[in-house]
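Other chains dropped; remaining ones untouched in position.
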Amino acid sequence: MGGLFFVAAVTSLVISAAILWSLFSNGWEFLTEVNWGHVFGSDSWSPRFDEFSIATLLVGSLIVTGIAMLVATPLGLGAAIYLSEYARPGVRTVLKPILEVLAGIPSVVLGVFALIWIAPEVVGRLFGEEHGRGGTMMAAGIGVGILTIPLIASVSEDAMRAVPSSLRQASAGLGARPISTTLRVVLPAAISGVVAAFILATSRALGETMVVFIAGGAADQAQYTNNPLDGSLTMTAAMASLAVGTDQVRGASLAVPSLFFVGIVLFAFTFGLNLIADRFVRRVRQAY
Amino acid sequence: GNSDDDGGGGDGASNLTGSLNISGSSTVEPISSLVAEEFSADNPDLKIAVDGPGTGDGFELFCQGQTDISDASRQIEPEEAAACKKAGIDYVELAIGFDGITVMTNPNNDDVECLSFADLYALTGPESEGFENWSDAQSLASELGSATEFPDETLDLTGPGAESGTYDSFIELALTDIAEAQGLPENQLETTRPDYQSSADDNTIITNIEASDYSLGWVGYAYAEQAGDSVKELEVSAEPNGECIVPSDDTIANGSYPLSRTLYIYVNKAKAQENEAVSAYVDFYLSDLDTWVTETNYVPLPDDQVEETTSAWSSFNGS
Amino acid sequence: MTKVTIGRQSTATEDVPLGQGIEVAHQGEANAASLPVVFTVKDLSAFYGDFRAVRDVTLDVRQHQITAFIGPSGCGKTTVLRCFNRMNDLIPGARTEGTLEYHGVPLYGADVDPVEVRRRIGMVFQKPNPFPKSIYDNVTYGPKLFGTRKRADLEEVVETSLRKAALWDEVKDRLKESAMGLSGGQQQRLCIARAIATNPEVVLMDEPCSALDPIATARIEDLMQEIKTEFTIVIVTHNMQQAARVSDSTAFFSTEVNPESDRRTGVLVEFDKTETIFSNPSDERTENYITGRFG
Amino acid sequence: MAFSTIGSSGEAAIHGSVADALRGRRRSDTRGWAFEIGLLASLLICLLILGALILTVVTDGMPVYSDRGWEFLDGGLSSIADRAGISQGIVGSFWIAVCVVVVAIPIGVGSAIYLEEYAPRTKLTSFIELNIRNLAGVPSVVYGLLGLAIFVNTFHGFSGADGIERSTLAAAGVTLAVLVLPIVIITTAEAIRAVPQALREGAYGVGATRWEVIRSQVLPYAAPGIFTGSLLSIARAIGEAAPLIVIGAVTGFFSAGEGLNAQNVTDPSHLSERFVALPSIVTTWAKQPDEEFKVSNAAATIIAMLVFVLLINSIAIVLRNRFEKKRSS
């Protein structure tokens, strides 16, 4: 029996190996044949012009992820604190599902939502109607943010609930009000969990595809821009566009290999973030 | 094991089996899809798939023998033809309808009504790289003999990506000749300025047009029509200060509208012979060309050209 | 009916009247009754939801005395203790009935702020629960809450509290180190220091030694004797010898099984001077318990 | 402090001082009050967003159902907006879910059992665990690349087909199964970790072997948790679009048998054919210029998808809460 289960467990290793192999065996062509001047020199991502400005995509991803975190961190953390420190059990069982349902919303749905509602109703109202007529990095960023709220909330809530109630009692026993207990005892004790939540969410936002693809305001090709109210491509959106436009093109230009090249870059980033987050999460586990 | 009677009804369920793969121009895709839909109503067990990655990508596949039929919004190019030949793929080219390319701006833009090819070249050609304002193009335009007054407003340029037939056609129709006249190097004859917001997705183009008051862009006639009043369709003249023509079914069909193009399907002869479904599909396609094309908001061929197409097909199919 | 005599020295054979048997850490019991009453408890019942955890508690806690609660597990000692500073407010559905007055003020009165109550009535818990912060921050946590900001004042508080908690010498060189690094016994004394740092009038202790080894236990028992001159102490303990050693008055709780619900409800069996409880308890259950027939 | 002098002063005096001391600043604690409001607000904003989302989708999508109802679900793809239906999408999503159940859940539960019950505390084990936690964080689009390179290009979509016909439903299903595998493993592992050690010891104590303990104690106790995790992973798989696009879901017309009859839906031959699924349809339509596709049809498809996804999710959530209560009491 054990042997069987062991095999099952090992498949996860096989998968990781397969991922790396897929990325590099296909990305290799790009890495070897591309004119690197067009990767670092250029200021536009347009694979069909052999313009592979990775900077454009990185900045795009940076902006979208940044906006997402600005939206998700306060909301997610606030919700987590309320649920773990303030909500009475009854209230909790009513409110928690909100986050869980939100967590269940597929990203395509949020993409469409970002395009047909967030863009006009939120971005349009906040930054001027002309910015709300179509997809922008702002609209996409907000969409991605909404997508990551539940992640931040659940991970940091777990961390705060892991703080032994004896500490809360000690604080209350000294005449501390809930706010002091929360800010001076619980949060500091749970800090690594909260950080982990933040990092995990960042990595999730970085890897989120559909929202940006649908509501990011660009497809297939983008000029370098650092204005959140422009449309542009993130790494993921660029991959999706390449796939839609080219999923059946076999190796004519460097377009398809570039798909895997971006894949490598994206994988590297998220992998790094996940590793760091994992450190923090485990610190929480060891703490008590 | 599917029930043969079905919603489609239609003329005589021949009920073919096997599979049929069509790819190519995203402009033609709706037409071929519609045909496929009706066709599979009669042949429920036949697997048909229609994709629209773009004319260029379509020919890639076609010339690798991966697809049976390739939709195209322009004629096959020499390199592509060569690729087909190399792979020993022989094909018939069938014209099926017209698509106008509509040049658009934002409805709020009252300063521009009509643009000549010269103006378009000045605004979108390779030489215009870096122009931020309409007025930046003024000198180049006048240099080319145009008298159009450009507003001093930021120029938000948007159009299809290089993979789409619309992109190629636009260059062919509007830019290449002038580019040659300007004596540009080879590699710049076939391109626009690289620095514009391009998209494979006509919807993005439309929304980009909507997004800025002094936007400029071009897109397939059908899409522009569907977008309705959210965009402003510009008149076009071939010659500087020439006759401005508004895109419409008539002006396109009678060829007076300079920015219109013919739509094609390319059929792989070998596949047509070995796969009954292919020829049957093409027969069905041509049997009612007018309906398909109009239903999908394109401009049908005049009768004489319909004749040419059908004869071209039957001459191959007959033999 | 035979009996077990457990002697400090097993060689001892001569018999001694029980009373003196107890090592008395407190003289002049005579005037105990004259000391001011801090808590007045009459017919107190405590509920969790609609489960009555303990009932019929009637006793007085007097100033500068150590009052011990003993009794089998689940008899409501902790529950009653936690009513004294309204810690039970933290448990949803917990409530009380009957009289519980603190200097004549009904503790559960409508306009009483539990936070204020806890500022005057400190608590030490069964498991040492220092904050995962430095020793210094642990002790200054309370004072800072109440607005003591000046460094000098804080440092003074830290030293005096740690001295009172007999911990100063062991930690004075490592005040900035994490409290988690201390041994269990040290952590518990730190918690006591933390509790008295805000200079409360009463300190409640819930089995403060149950998690500690014998030596640490002894330290804390001595400590209680020293600080009782400043504070009023109520202590819950499982250990009868401990109660006998340290307390002035003892309340013995037991449980009665409620026939229909067969949940057990705690009752106060007997409350009296510690020596009385241990020498000639008036209730047979008390006797059985202290003679250790039941665990 | 007010009480240092208590011993000497009279009871009455004290009573007074204590009384107003305790009366306290209950109402004056505005900071804490504002803080709590702020926290609650952030939760309510989430609720608001959820409401807006569902409202938008419903207002845009419902007309399609009120006009065409079953027809929309039963119909096939079409380039005519008011003919277009999503039956092929439903078929695709159905089989994707099947793949998850058949591939991901057995392997996932198996690995979890190994890691929690068998694995020695070795470097390898902790490496496997770290590896799984990282897989859980790999972007879905990267899994798409995996599927494209391995299941499509290398394994020919498990159908032996060539060219574009290699992009089969089977390839997509397996890709998504792989994508949710880490989720299954992690949730199952948590469920197993929640089994009280006392139960295991009880069984070992009467001489049960490891497998007997797992079968008779661990799995029954962990079952609800495992079930919940599996449901959540199915929901996740049904909602994923990016990998499908990368693998090559059909973007135009696509015929896959006809209609939404049980016989057609459950016909396994779909696995070896090219595919569409609900999320890929949403993507294609959301990118059409025609408002009828872009808004109405896309929203209607989303409604269909959300019904599935949220239904599965809420079953899972309710189940878990039910058992959490049971266990805690």
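The first chain written gets the first letter, and so on, giving A, B, C and D; residue counts start at 1 in each chain.
The definition used in the following text is that contacts are C-beta pairs under 8 Å (C-beta built on N, C-alpha and C of every residue); 3 or more make two chains touch, one makes a residue touch a chain.
On a predicted model such as this, the values are computed, not experimentally measured, just so you know.
Only one copy of each distinct protein chain is displayed here, while the full complex in this structure file has the stoichiometry A x1, B x1, C x2, D x1.
Everything that follows uses one rule, which is that only the chains that are shown with their structure count from here on.
A count of C-beta contacts for the chain pairs A-B and A-C puts A-B on top.
Centre-to-centre separation between chain B and chain C, using Cα means, comes to 88 Å. The distance from the centre of chain A to the centre of chain C, with each centre set as the mean of the Cα atoms, comes to 51 Å. One inter-chain figure worth recording: chain C and chain D are separated by 50 Å, centre to centre, where each centre is the mean of the chain's CA atoms. Shared contact sites, meaning residues of chain B that touch two or more other chains, fall at 23, 51, 53, 61, 64, 66, 201, 204. Contacts with at least two other chains are made by residues 115-116 of chain C. Contact residues on chain D toward chain C in their complex (touch as defined above): 1, 3, 6-7, 11-12, 14-15, 18-19, 21-26. Residues 44, 46, 48-49, 51, 130-131, 133-135, 217-223, 231, 241, 244-250, 252 of chain A are the ones touching chain B in the complex.
Of all the residues in chain A, the ones that touch chain D in their complex are 1-2, 4-13, 15-16, 18-19, 21-23, 25-26, 74-79, 81-83, 86, 93, 95, 97-102, 104-113, 115-117, 121, 146, 149, 177-179, 182, 200, 203-204, 206-210, 213-214, 219, 236, 239-240, 243-244, 247-248, 259-260, 263, 266-267, 270-271, 273-275, 277-278.
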